[in-house]
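Removed: one protein chain of the complex. Kept in place: all other protein chains.
A and B are the chain letters, set down in written order, and residue numbers restart from 1 in every chain.
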Amino acid sequence: MAVVFKRPHALKDVSLPYCPGCSHGIIHRLVAEVIDELGVEGEAIGVSSVGCTYNNYLFFNCDMAQAAHGRAPAVATGIKRVHPDHVVFTYQGDGDLAAIGTAEIVHAAARGEKITTIFVNNAIYGMTSGQMAPTTLLGQVTQTTPYGRKPELHGYPIKVCEMLSTLEGAAFVERVSVHDIKNIMNAKKAIKKAFQTQLDKKGFSIVEVLSTCPTNWGLEPVEAIQWLQENMLPAYPLGNFKDKDMEV
Amino acid sequence: MGEKLLMKGNEVIAEAALRAGCRYYFGYPITPQTEIAHYMAKMMPKVNGTFIQAESEVAAINMVYGAASAGARVMTSSSSPGISLKQEGISYASCAELPAVIVNIVRCGPGLGGILPSQGDYFQAVKGGGHGDYKLVVLAPYSVQELYELTVEAFNIADRYRVLAMIMGDGTLGQMMEAVEFRDKEETPDFKKDWALTGTGMNREHNVVTSIYIKPEELEAHNIKLQKKYEQIALNETRVEVYNCDDADIIVAAYGSVARIVKNVIKMAQKEGIKVGLIRPITLWPFPSKAFEKYAQVPKAFLTVELSAGQMVEDVRLAVNGKNNVHFYGRMGGMLPTQKEILDRIKQILK
Partner (left out) sequence: MAKVIFYEERCKGCRLCTTVCPKKIVEMDTDKLNLKGFHPAGVRDMDMCTGCAFCATICPDCAIEVER
């Protein structure tokens, strides 16, 4: 019998430190599968950010840098400019990208920096145990919105894909999810397309991946999937927001 | 030596970087150093290099972090408020042992302050403006020629020790024009960077550039390694000019453009029979303590002159170690001391 599913080579054979049922593990695998399928592990250079995945430089077999909170797109810019023919990607969470790192992601996209950003949106700060993120939903209870997120106090969730898709430099912008098999397959396709956009030197590419955070949502992993479907999907519509391939 | 030109300080820094093989510059406009960015914007394309005007000084220092981790010679420049924004990135790059050159053309502060010259960033540069125990090699030129020499040297020191090197000038140096003589070619040693992020090529274990060691044993070991490196740098890279100090009545400690003024004061004082010496730190870190120790008991007193409320004076006092009096004279807000003011202060001390 042939092996039809196993750990991708680009992902190190180590136990990942993420909570049971956390989507990060799936997304790490998808990124590694895409790196394998495109045959770019030898040239890829990844940039870890700050959050639950602050040390995911330990889990990818390609060269990796660890960036200060919010600054991964700038670090990736520096790396890409030195190695224009290498695949450079950042792996960031919603606090890292949409709070402290907003300027860096917006300007990397505006510059059409030929890097790929994997943006994991789980509507909360995981590593620091559950504070409000820019993507926390209205009414959502977190450590810093103990009575639920209220617009007049905490403002409104930021829709990153919609925002970045207005920028000329952004060549590929898609929001996906990994809450079920169909969507995981779809997410992988989008991640591959994003990396391909970079290889084809079309400009900046980003995939926003809706994800669960069972621990800080206070839910079992299977319930967290449910919560995502009922709450995050309506707030963050899936789909492609920019694909320069499609534009004539 | 080769070509001799009349050039503005800021532009000489950029030219020196290019001659040192720097092909990546990330900057942001801020008076009084923006000509560095203009020069890089014009010249980098000619040498197939990269110039980016970043969205902020924070982004710029993190682009430096990236380019340096990728193994390239890279520089950024700014002035005081911008350098404050870069402190976090400087701490990260120091921990990750990334080589790069950072230029601070100091302007008066605090706050938005003003745009005129100052030396008010001394503490930030030498004591560490960011978090944690780290050091930058801080080079303080006092002429346009030294802006060239020390910028080239900064790149070599950075690569030699995998450390950040800072060129600390001030508005005067950046804006003034002086003759500068360039060497035909820079002898850049071949620094092996097998630690750099260049892609594994599937033939080596992956490289990681990081500044976090979550296990305390590992982080302490890493800190000890950094401290040992700084000891080595202090041994090998300390630079100082000792001028006219043998049997001096008074020794002035000054660096950068203030030291230029002091050299004129020395001539004036000579005519009045007062022998004034000068100890001019060229590296602000590593601080040239030995020079002060050696001359500690020679003069009747020391006088430190700075464009600040008094910062380097503390290190002078530490080096003189109570063996003599160390006085201070400073101007702030962008005001420069006149030769007469300094001579009057000297006479007052020697009375």
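We take it that contacts are C-beta pairs under 8 Å (C-beta built on N, C-alpha and C of every residue); 3 or more make two chains touch, one makes a residue touch a chain.
None of these values were measured; they are calculated from a predicted model.
Within the whole complex, touches from the chain that is not shown fall on A.
From the options A:20, A:39, A:146 or A:234, the residue with contact to the unseen chain in the full assembly is A:20.
Note on the undisplayed chain: of the listed residues A:7, A:150 or A:201, the one touching it is A:7. Not every partner is drawn; the one left out touches subunit A at residues 1-7, 11, 15-16, 18-26, 29, 180-181, 184-185, 214, 220-222, 225.
What we mean here is this: only the chains that are shown with their structure count from here on.
By the touch rule above, subunit A contacts subunit B in their complex via residues 41-45, 47-48, 54-55, 57-58, 60-68, 71, 74-83, 86, 103-104, 106-107, 111. In the complex of the two chains, the subunit B residues touching subunit A come out as 24, 26, 50, 52, 54-56, 58-60, 62-72, 74, 88-89, 92, 96, 197-203, 206-212, 214.
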